[in-house]
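Note sheet for the following structure.
A single protein chain has been removed from this complex, and every other one stays in its place.
A, B and C label the chains in the order they appear, each numbered from 1.
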Amino acid sequence: MKIFGIPVFPEQASTFAKDVDALYFFIFATSAFFAVVVAIAVIYFGIRYHKTHDGEIGARIEGSLPLELLWSVIPTIIAMVMFGWGATVFYHLRRPPAEAMHVYAVGKQWMWKFQHLEGQREINELHIPAGRPIKITISSEDVLHSLYFPAFRTKMDAIPGRYTELWFEAQTPGEYHIFCAEYCGTNHAGMIGTVTVLEPAQYQAWLQGGGLEGTLAERGAKLFNDLACSTCHLDTGQGRGPSLKDIVGKTVDLQDGSSVMVDEAYLRESILNSQAKIVKGFQPLMPTFQGLVSEENLVALIEHVKSMSPNATTATVPATGAAAATPNPAAAAAEKK
Amino acid sequence: MSNAVAHADEHAHAAHHPALQHHFDTMAQQKEAAVVGMWVFLLTEILFFGGLFAAYMVYRIWYFDAFAEASRSLSLFWGGLNTAVLIGSSLTMAMAVRCAQTNKRTATVNWLVLTMVLGTVFLGVKVIEYADKFEHHHVPGYNFQWAAHEAPAAGEHAPAALAASEGAAAAEGHRELSLNADQLQLTTQIYFSLYFTMTGLHALHMIIGIGIMLVITWMAYKGRFDEEYYTPVEMAGLYWHFVDIVWIFLFPLLYLVERHV
Amino acid sequence: MLDKLKIPERHYLNNGHGLASWLLTKDHKRIAIMYLISISVMFFLGGLFAVGIRLELATPAGDFVSADAYNKFFTAHGVIMVFFFLIPSIPAVLGNFLIPPMIGAKDLAFPRINLLSLYIYWIGGIFTLYAMLSGGVDTGWTFYTPYSATGSNSNVVPVALGVFIAGFSSILTGLNFIVTIHRMRAPGMTWFRLPLFVWAHYATSLVQVLGTPVIAITIVMLGVERGLGFGIFDPARGGDPVLFQHLFWFYSHPAVYIMILPALGVQSELISTFSRKTIFGYSFVAFSSLAIAVFGFIVWAHHMFVAGISTYAAMVFSFLSFSVAIPSAVKVFNWTATLYKGAISFETPMLYAYGFMGLFAIGGLTGLFLATLGMDIHLHDTYFVVAHFHYIMVGGAIMGYMGGLHFWWPKITGRMYSEFFSRIAAILVFVGFNLTFLPQFVVGYLGMPRRYHSYPDEMQVLNVMSSAGASVLGLGYFLPVLYLLWSLKNGEVAGANPWGASGLEWQTQSPPLTENFIEAPVVDHEPYEYEHVVAKEKHLV
Partner (left out) sequence: MSGHVSPISLYLTIFMALMVLTGVTVFAAFVDLGQFNFLVAMIIAGFKASLVIWYFMHVKYQSKLTKLTVATGLFFLVILLGLFLVDYGSKALTGMPPLLN
């Protein structure tokens, strides 16, 4: 929305935009109502009861319990409506649908790096199709960042050492801002970019144009060979490492008697900290790849492993805003006892 | 000032205590204000250590095994000794306050000195323990080194560890397996970071406490106190007991995370 | 009328001369004056950095100062304004000066600790200023890890240490107030005869005493991590950067109530005095202060809805956050009801009180947007938040401070300032403030993130409006310096009770004696009974 050519209201480019804006207008209207009532009362009293002579004093009114109750209870009820409505919208924002298209984002001082499953890699630019839910898994290479799409009314912090995620469904093709919303150092204001929402057909065309290195999973497959993962992780299960075929989404038993659900977080941990959760029946032989694999290559590897489980629904990540893993030694220890 | 004093005189007692400040009406009011004030200060101390306890709680939940492992490397002997020393110093402090209450000047001084001696013993043991950490590279930072299978300093828990592993670990019996060497290196460092922050701040409080007590002892020696006015001794006592209470919690939290393995 | 009012012969200002009589004083009033001077210096210093920020943001490109300098500007602005101006502002100046006379005491319970708190404030301030001026710090006043621990190469530790030191000043002030209010009340001054200003300060002191130690320990942990290489928050060593945010906001959210609660107390005094009417619902206004202080401790994680807390925790904290809204609303409604059938006049303090009503209402109501989960995801860390907390901390706290300063100025100095210029200043502040911060709500909803050195072109008009408003606001804040200083020598003599107010502090001479009262007061009537004031005036005439 623009007034005199100045934008005063952001574009509604996602399905959330309408939900969030509806909530906004509700709170705005309620607040405005109370503000106006108080303002009118205060101004009216100021004029009506203006002091007329020296020594005049106001009427002695100590208070009124019914009134106090009235103006405590009514705001409480309204606040609860706001809470309930807001929580509903929030819950929706935090639950990516299973069929969402997956994109990876890595924040780094001071740029956003995006990777598509098809292999396209972009910096400070993101191309996505309209009308499809998109899930972005976010990580950071250094400090806190926050991936923010104002036109989609959503953002999520990037936290080093963790995966977080957000999702949205863009509706209106066009170009919109990407901001970093969490202060991240000197050039924080330069950590901005453009998200381009394309018609699905255009998006397909755009995909054809890029992807020189193949899909993300293909790139991962190449790394899988280059890093010699393939020498141990044989599909037959006869290798020194467990077969990675069809494991995603399954639960595997571990050496220490506990078990773990294979998802992105577990794969990430197993690559970086290979000794953390040894699958039952295998020796802790695998070296750690901490410092050897960049965040970008890491997601490529994970994508490759996921591509080896074609039947698994990839949305194994519970929508807590971050990927699941249970390196929860207390729980593990408790289980053991 | 003189006006105010004169004023206090006319409706309070004929001769007021020399320690009564001009803005209080009675000694009782002054003492009560001091006690409440001291407790409000201790309230802030509770939350000061509370922040540390919160951080400790979070990481203990996350990295329980590392905490258990690192905690076993602490010497139970020194830790237990220090607990006894500190509780003993609380007793001597309570005695000092009691003697001040009953206006026994020499005894007050003696008990205060004994309290300080015990406090110093505690700090001395802490120095021994810290030195041991330096030797084993257990001080967080660039030289931090956690050797996963390093035997704990004293042999006393070895049998216990054996006995427990027989019963508990039906799988492999390797208690350490849930965290590998790299992870232990990282997460035991968090434990030791908290260990040094917690015990360091506790020791700092003790040093301040001993400093305060030096002054109080001097005042007691000079005969500044009587049964009407011994507030400084009592305040120092409250502070010292609080430091003792912090240790009462630090001891199980740091030394006794999981000893039965 | 009494046209021969004179400044009394003996009062706290002429009881001792020379620097030593000030620096070694135990008089709460003199300490308050020294605080007043110190925080005024800090206020204009912090304001100077705000000028730098608004100049930079007048154009979309980052062309006024470098990005690094800009980051140091907003950090300096935040640190100085929050820790060295707003937190000590009303408590250490007005509270310090007025609580003893208001409750009929000769001094605070611990005068030496009061002086100590001033010295600690000075040490912390000098430490911070030195670190700011010799290189600065660029982490933002929030010091978020891991940037503050490992990323930034600016003076993080010295500045944090300065904040740490200043925290003890705040704790000692709060401690002193709590004990004073409990143990130093005059005979007959029951809890429900206390002025609401005192209730508000009691609540504030609770927050100071309970919250400040947590930021202190957080700074210690940050310090050992950055300075000694310990691993506590560093994710590269298994630490959790979000833990820092939890600890930080456990103090820093309640800290907002350290700033606003005293202003709410001032507001109650002003509304009652200038409508010559007892406050409507005294006990509700009194207890709502306590409720705000306590609830303030259970809402902090609404600063962290997108920071990686669990969905469940976000829901709990959003729910709890609304609990603060209710006592705040109760206060506003009670003030409004107090005006009903009053005898209202609009002297300068009342202008500030009216301005406060408007700005605090907007600040509070926009807080609802931020407590609402789905909404906050979009608004978090944008200019909407910046506008919101400036409405509370500037529109609320500083309006309250200015109103209170103008209200008690005749009590503090014994003289009146220029009514004409002070009204102009009050109007300038109100208009300038709204011009500055209303556009920021709009630009915030558009999505402009905070702490941006440069921004997209289409947001320029709103930012220019904001910068223009800031210049009006700046003028509104500078004008009082001139006429207040002028009044020290040339102002009309005010007399003991120029406003016809009911509080105990107005019963004594202006400026008061060092021991506040000639005769220890005995309170025999309820608060805000203007019948007594009128009767006494008639008796005098």
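FYI, contacts are C-beta pairs under 8 Å (C-beta built on N, C-alpha and C of every residue); 3 or more make two chains touch, one makes a residue touch a chain.
In this text the structure is predicted, and so the values were computed from the model without any measurement.
Taking the complete complex into account, A:162 is the one of A:162, A:177 or A:219 that touches the chain left out. Contact with the undisplayed chain is limited, among A:68, A:122, A:269 or A:296, to A:269. Touch with the chain omitted from the figure is made, among C:53, C:131 or C:301, by C:301. Within the entire complex, the positions of chain C that touch the omitted partner chain are 182, 206, 210, 214, 235-236, 238, 240, 246, 250, 297-298, 300-301, 309-313, 316-317. Listed for chain B, the residues touching the missing chain in the whole complex are 27-28, 31-32, 35-36, 39-40, 42-43, 46-47, 50-51, 53-54, 57-58, 61-62, 76, 80, 83-84, 87-88, 90-91, 93-95, 98, 101-102, 157, 160, 164, 167-168, 183, 186-187, 227-228, 230, 234, 237-238, 241-242, 244-245, 248-249, 251-253, 256, 258-261.
Please note the rule applied: only the chains that are shown with their structure count from here on.
A count of C-beta contacts for the chain pairs B-C and A-B puts B-C on top. Look at the CA centroids: the one farthest from the centroid of chain B belongs to A. The geometric centre of chain B is 36 Å away from that of chain C, both derived from CA atoms. With each centre defined as the average position of its C-alpha atoms, the distance from chain A to chain B rounds to 44 Å. Counting partner chains per residue, chain C has no residue touching two or more of them. Residue positions of chain B with contacts to 2 or more other chains are 62-63, 183. For chain B in complex with chain C, the touching residues are 1, 3-4, 7, 11, 21-23, 29, 32-33, 36-37, 40-41, 43-52, 54-55, 58-59, 62-63, 140-142, 183, 186-187, 189-190, 193-194, 196-197, 201. Interface residues of chain C facing chain B in the complex, by the touch rule stated above, are 105-111, 113, 171, 174-176, 178-179, 182-184, 209-214, 216-218, 220-221, 224-225, 228-232, 237-240, 243, 246-247, 250, 514-515, 519-520. On chain A, the positions that touch chain B within their shared complex are 255-258, 273, 275-276, 278, 284, 288, 290, 327-330, 332-333, 336-337.
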